[in-house]
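One structure, pasted below without further comment.
As you look at this complex, bear in mind that one protein chain is not there, while each of the others sits in place.
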Amino acid sequence: MSEGIAFGGLRETAAPVERTRGPRRGIGAAAGRLLGALFVLALLVFMVGPIVWLALRAFSGTWQYPQVLPSEWTFRYWRSVFDDPNLGHSIKLSFIFAPVVTVASAAICLPAAYAFSRFNFPGRRVLLISLFATNAFPKIGLYISMAGVFYSLNLMGTFLGVVIVQLIGTIVFMTWIPTAAFSAVPRSLEEAARDVGAGPLRVFLRVTFPLAAPGIFVAMILSFLASFDEAQGTFLVGVPNYVTMPTEMYTLVLNYPEQAAAVFSLLLAIPSVVLMSFARKHVMGGRLAEGFQIR
Amino acid sequence: MVLPPVGVVAVFIGFPVLAAVAYTLGRADGPNSVVSSLAQRQHIVKHGVTFAAYHEVLTNQSVLRDLWATVWITLLSIAIVLAISWAVALYLRLTDTRLARTVSALAVVPLFIPVVIASYGILIFYGPDGFMKTIAYHVGWHSFPSYAYTLTGVVIGEVWVSVPFGVLMMSSGLNSVPNALIEAARDAGASMPRTVWSILLPLNVIPTVIVATFTGIYVLGSFTVPYLTGPTAPNLLGPAMSNFFSAFNQPQQAEVMAMIVFVLAAGIGFVYVWANVRSSKRAGATS
Partner (left out) sequence: MSTHASGLLIDRVSKELGGRTIVSDLELEVRAGELTCLLGPSGCGKTTTLRMIGGFLHPDRGRIVIDGEDVGRLAPERRPTAMVFQNYALWPHMTVFKNVAFGLRLRRVPKREIRERVEQILALVGLTHHQHSYPARISGGEQQRVALARALVLEPKVLLLDEPLSNLDAKLRVRVREDIREIQQRIGITTVFVTHDQDEALSISDRIAVMSEGNVEQYAEARALYREPQTTFVANFVGTMNFYRGSAHGDGVTLAGGAHVPCDDLSAHGEGEWEIAVRPEDVQVGTNGGGADARVLREVPRGHYKELVLDLGGDQVRAFVSVDHPDVEQTRVRFGRVLMYQEGVLRRSPATVAV
């Protein structure tokens, strides 16, 4: 049972459970509770503070240190960001690259995911793990190595170059998750379809794909975000011709007032928050620990 | 059917990495010719290999400082992330109140925020006119430090970004310990802390290793967080190698640094694989 943002997991529901404590009396218990409350408060501030602070700043006009809150609230920085040609251009680019990369990634990886799921060929596990491992490696190192070769291939500063760089970051999502999604479709359903006369292609289109679709959809969301939020590779390869929103952030903090940077940050965060909310139930399933063990 | 993604990875990652290795060893021919023609201060040979580039980088004082910073910031981040992950996961597992669930939901907030934004947010939150300094001012602590552009800020940023994975993983691990095992320990007379130490901890070594290794590899090779929140020098190897590549126009040295990071990451990865193999061997031998 996973409800919303609680973590699913193995909870025995057979035996009635109640958290019993002996009678809590005295300084020890009170101190313990105080410590617990402090811990929760500290965690709250630590995790959520920076985002809230940033959001406040995006709507602030005048905000002098050490005021706790802005003395003037305004939307004018929002307007200035939308009116700025450079920033507007990077917003547009981000929304061009992300779908392109997602579609390209799907086209390349989905057939492979199907093969990984349905056929047991030699080296299957090795390949799956190496696809994962290459992504686990420090990205900046990879991009630097890639950039060297990109010069020879004339890909530096090109649209295709940026697409490739962002695509690399999506491969893990587009192979592992759809593989799991396809594997979760019971073979018996496909066999039943064949049994009543459907050919392999029709079985795929009518049975396998629709059932695996939710998982594939999640993979596409994560890939979209991976591409949309991709900063390092685009920074190396795309600049100065192609500057997406995240890459713009690197220099934006130097050249624009803080409020504008805050506005831009919120804009960049919105697709992430919205899409992750869709995908979260899948990402936060309780069997995460088992999925990461090499079997 | 499997060829396309494997092919893409092979061509655009595998091949460049091999070429980069060759370049770091002094070969500027073939795929490395273009980048080499733009580069400065290279160590090139026509035949065989040379370790001159490695020598230069590894004796460069500022690089060594960056390497040292990278290592200890990685270790520190791992320690803090493990502490927070265990604390939150235990809190959720052992109390299961609405407050606990809220806390664990909060711990996962960073998943929703792009790293670039997170870095910027942390930069100003802990900066000279940020929340921390503001609150400190109001309680009379006027000399509270600003962590913007400091290594402390980098640690804060790295930890912030890595906590969700840690909390998810540890929660998953703790949840797969059945209630009966905990009750049996209490029935035998163990207090809650003792139960955590004797039962929950040993049964969750693998998730702990996973969190440690993934966090380690991430922080080791990170770029965005140190670039935005860290000082000019010393900083982590990520921004350092990017500087060598773009600003100083010394791609060969940059690629040497990339190799160093790879080796360190591979070392951590090896720990992960070894721990997994050892645990499945233990499980296999006893079944």
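We just call them A and B in the order they show up, numbering each chain from 1.
Keep this in mind: contacts are C-beta pairs under 8 Å (C-beta built on N, C-alpha and C of every residue); 3 or more make two chains touch, one makes a residue touch a chain.
What you see is a predicted model, and the numbers here were worked out from it, not measured in a lab.
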Q: Just name the one of B:L94, B:I199 or B:V271 that touches the chain not displayed here.
A: B:I199
**Q.** Candidates B:L3, B:V49 or B:A184 - the one touching the absent chain
**A.** B:A184
Q.
Which parts of subunit B face the unshown chain closely enough to count as touching?
A. 178, 180-181, 183-191, 194, 198-199, 202-203, 283, 286-287
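Criterion: only the chains that are shown with their structure count from here on.
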Q) Just how far, in Å, is the C-alpha centre of subunit B from the one of subunit A? A) 17
**Q.** subunit B-facing residues of subunit A, complex
**A.** 5-12, 15, 17, 19, 36, 39-40, 43-51, 53-54, 57, 63-68, 107-109, 111-112, 114-116, 121, 127, 130-131, 133-134, 136-142, 144-152, 164, 167-168, 171, 174-175, 225, 228-229, 231-232, 235-236, 246, 249-250, 253, 258, 261-262, 265, 268-269, 272-273, 276-277, 280, 283-284, 286-290, 292-295
Q.
Using the touch definition from the top, list the residues of subunit B that touch subunit A in their complex.
A. 1-6, 8-9, 12-17, 19-20, 23, 30-35, 38, 84, 87-88, 91-92, 94-96, 99, 101, 103-118, 120-125, 128-131, 133-135, 137-138, 160, 163, 168-169, 171-173, 175-176, 178-180, 206-207, 210, 214, 217, 220-224, 227-228, 238, 241-242, 245-246, 251, 254-255, 257-259, 261-262, 265, 269, 273, 276-277, 279-280
